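One structure, as C-alpha cells, below. Some questions next.
Every protein chain of the complex appears in place save one, which is left out.
Just so it is clear, A and B label the chains in written order, and each chain counts residues from 1 on its own.
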Amino acid sequence: MTTKIFLQQLTNGISLGSLYGLVAIGYTMVYGILRLINFAHGDLLMVASYTAIYGIAMFTLPWYISFPLAIIVTGFVGIMLDKAAYKPLRDAPRISLLISAIGASFLLENLALVVIGGVPKAFPRPEIFAKVVSIHGVRIQVLTIYTPIITILLLFGLLFIVYRTKAGKAMRAASMDFETTRLMGIDLDRIIAFTFLLGSTMAGAGGIMWALKYPQVNPFMGVIPGLKAFIAAVLGGIGNIVGAVIGGFLLGLAEILLVAFMPEAAQYRDAFAFVILILVLLFRPTGIMGEPIVDKT
Amino acid sequence: MTKERRNLLLNIASIISVYIILWFFQKYGTEYQIRILNNMAVFITLAVSYNLVNGICGQLHLGPNAFITIGAYTAALLTMSPAEKQMSFIIKPLIWPFSVIQAPFPVSLIAAGIAATIFAFLISFPVFRVRGDYLAIVTLGFGEVIRVLCNALQSVTNGPLGLKGLKPYTTIWWSWSIAIFTVIVIQKLINSSWGRAMKAIRENEIAAQAMGINPFKHLMMAFLISAFFSGVAGGLLAHLITTISPTLFTFFLTFNLLIIIVVGGLGSTTGAVIGAMLFAWGGEALRVVESPMDIGPVHIPGIPGMRMVLFSVILMLVIIFARRGITGRNEFSWDWLFSKLSGK
Partner (left out) sequence: MKGKVIFKFFVLLVAFCFCFTAPALAKGKIKIGVYLPMTGAVAAYGQMEWNGLQVAHEMEPKVLGKDIELVLVDTKSDKIEAANAVSRLIEKEKVVAIIGEAISGNTMAGNPISEAAKIPSISPTATNPLVTQGKKYAFRACFIDPFQGQVAARFARNNLKAKTAAVIIDIAQDYCVGLANFFVKEFVKMGGKVVSTTYIQTGDQDFTAQLSAVQAAKPDIIYAPNYYTEDALMAKQARDLGINVPILTGDGAQADELIKIGGKAVENMYFTAHFHKKAATTELAKKYIAKFESKYKKEADAFGALAADAYFLLVDAIKRAGSTDGTKIRDALASTKNFPGVSGVITMGPDGNPIKSVVINKVENGKFVYVTTVNP
C-alpha cells in the first residue's frame, strides 16, 4: 500500500469516525442520565435526512436554511420520543424501558416506510460540499475535511453547555443522583427533555452529514450507524461526552483500516465492530475515558 | 382422586385433544390453515424457550436469532443429500464432513439443538460477565456476528445464496409434538429448585447470591436449554419453509419473539404460548388493514406496512400501559380453573 492510499484511507477513517462520534454523543448523554440505551437514537439520522430533503424539495428552501431547520426538528422529535416512549416508564424496570425503545425504533422506521416508501431517495448535495481537492495527489472531498471540524466545533459547544451553564450543571447532577437532584429543586423532567434535545440535535447534525457523505436516504439508514455509534460510546466510556467522540474516531479508523489492509476481510466489517464491543466489555467495561458505572436504582 | 392425579389426567386429556384437533385440521383443513398451525407451533417453541431467559431469569437477551440460525443450518446441512449439496454450492464447494453426511430428520433436529447449545455454551462466558443493557447489546452483537458469518463462510453456509430445496419434513405432528415437549420440559424446569433460583436471580441477584445461589451456573443452564429448543425450532423452521438464507434470521425475528413474550406476559409460559398463537394467527388476520377496503362510498386503498406499524404500537402500548401483558406472571393451572369454576 502506498503512502498516498494510506493517507486517503486515514482521512476517510477520520471523517467516518467523527460521524460515529457525533451520533455517539446522544447515546452517551441519555445513558448518563437515564441508564437507557436509546435504541431509537439511530433512527433520528433518518428523521433529519428526510426532513432536510423535504425542506429542499417541497418548500424549496435553500440548503443553509433547510439543514439547520431539519436539525432543530430532529431535536424536537427527540423530545417527543422521550415524552411518548420513556417518560411513562420512569419508575418501571429497565428492561421495560429497553423494550419500549426497541418498539419506538421499529415504529419510526415503519412509519417512514409507510408514509414515504422504501425506495431510497437521493439526498441533494450542495456544490460547496461536493468539491474535491487534491493535496499532493491525495484526492479528498471537502466534506471529508469539514466533517471532523464541525464535529469538534459542536463538541466544544456542547461541553460549554454542560460545564459552564446552569442547565448543564443540573444535567450533571441528574446523572449522579435523581433523588438529590430533585431535592435541590430541579425539574427533572425538563432536564431530561433538555438532554434529549441536545443529544438529538447532535444526531440530527450527524444525520445531515451522513446523508451528504452517502447521499441516499431510506427508512433503515439509521440502524447500522446507530449500533456502531453505540459501540463507539461504550468504547469511549459510556456517560462521557469526550469519550464518545474519541470512541467514534477510533472505531471509524479501525473499521476503515481493517478493510484497507485486508480487503478480503470487508465482509466481516459489521461483525468486527461487535467483536470490539465484546472485548471492551470483557476487559475494560468502563471504556477508555469512563468512570466506574454507578448503578442507579 | 387426589388433586395431582386429577391434574395429570387432565393434562393428558388436553394433550390428546390437541392431537384430535390437529387431526381434524389435517383431514379437513386447507393448506393455509395447516401452515398457520405449523407457524404457531414453531413460534410456541421459540417463545417459550426465549421466555425462559428473558422472563424467568429477567435477562434481556436479544440474540435468539443466532441459535435459530445455527439450528436451521445444522439441520438443513444434515438432511440434504450429498448430491443436492454439491449442486447448491456453486460459489465454493462444501467442506468435509458436511459434504458427505446425511441424516434422517429427527437426528438432524437433535443435532440442530446440540449445535445451538454448544454455541450458547461458548458465548455464555462473555455474555454473563455483563448485565442489563450491556447484556442486551452483547447478545444482539452475537446475533449480528452469526448473520455476518453466514454470509461470509461460504464453504459451510453457501453464503447469501442460502440452502434451497429442502424436503418439507415439518408436519403439524412434528411441530406440535416438539412444541408440547418444550412446554413440558421448560415448565418442569421452572417449577424445580433450579427455576425458583432463576426467579430469585431475576428479583434480586445480590440477595440470591447471598442465599447461596450461583447466578452464573443458573443463568447458563437457562441459556443452554433455551438455545437447545431454539435450535430445534430452527431446524423445524428450515424444513417448513424449505429454503433458508441469512436474511431469514435478522434482528427482525428477535423483535417478533419479543413482541410475543411481552404481549403474552413476560415470565409466564402460558403467556408465551398465548402470545405465539395470537401472533401467528393475528399476523395473518391483520392483513386486512393492508388490503383495500370499501366502507360505504369511501374507498381506502391498501397501505402495505400498516401491520408493522401496528405491531410496534401494540408493543409500546403494552409495555407502557399494561406491562404485565395478557397473563402477567401467572400460569394457567387446573387448580386455578376449578377454583374459578366453583366460584371461590
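Keep this in mind: contacts are C-beta pairs under 8 Å (C-beta built on N, C-alpha and C of every residue); 3 or more make two chains touch, one makes a residue touch a chain.
This structure is a prediction, so every number in the text was calculated from the model and none was measured.
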Legend entry - Chain not shown: contacting residue from A:139, A:190 or A:284: A:139
Legend entry - Residue, one of B:184, B:285 or B:337, that touches the chain absent here: B:285
Inset, instruction - For the chain that's not shown, point to the residue among A:197, A:266 or A:288 touching it. - result: A:266
Inset, instruction - Consider the whole complex, including the chain that is not shown, and state which of A:16, A:97, A:251 or A:281 touches that chain. - result: A:16
Inset, instruction - Out of B:61, B:202, B:218 or B:307, point to the residue that touches the absent chain in the complete complex. - result: B:307
Legend entry - Contact footprint on chain B, counting only the chain that is left out: 30-33, 35-36, 39, 88, 90-91, 151-152, 159-162, 164-165, 168, 237, 240-248, 250, 252, 263, 265, 278, 282-288, 290-291, 293-294, 302, 304-305, 307-308, 318, 321-328, 330
Inset, instruction - Just the residue numbers, please: which parts of chain A touch the chain that's not shown? - result: 1-2, 5, 8-9, 12, 16, 110, 113-114, 117-123, 125, 132, 139, 141, 210, 213-216, 218-221, 224, 256-260, 263-264, 266-267, 269-270
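Quick note on the criterion: only the chains that are shown with their structure count from here on.
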Legend entry - CA centroid of chain A to CA centroid of chain B, Å: 33
Inset, instruction - Enumerate the contact residues on chain B facing chain A in the complex. - result: 54, 58, 60, 126, 129-130, 132-134, 136-138, 140-142, 144-145, 148-149, 151-152, 255, 258, 262, 266, 303-306, 308-309, 311-313, 315-316, 319-321, 323
Legend entry - Residue ranges of chain A touching chain B (in the complex, touch as defined): 31, 35-37, 84-85, 88-89, 92, 94-96, 98-100, 102-104, 106-107, 110-111, 113-114, 227, 230, 234, 267-268, 270-271, 274-275, 277-278, 281-282, 285
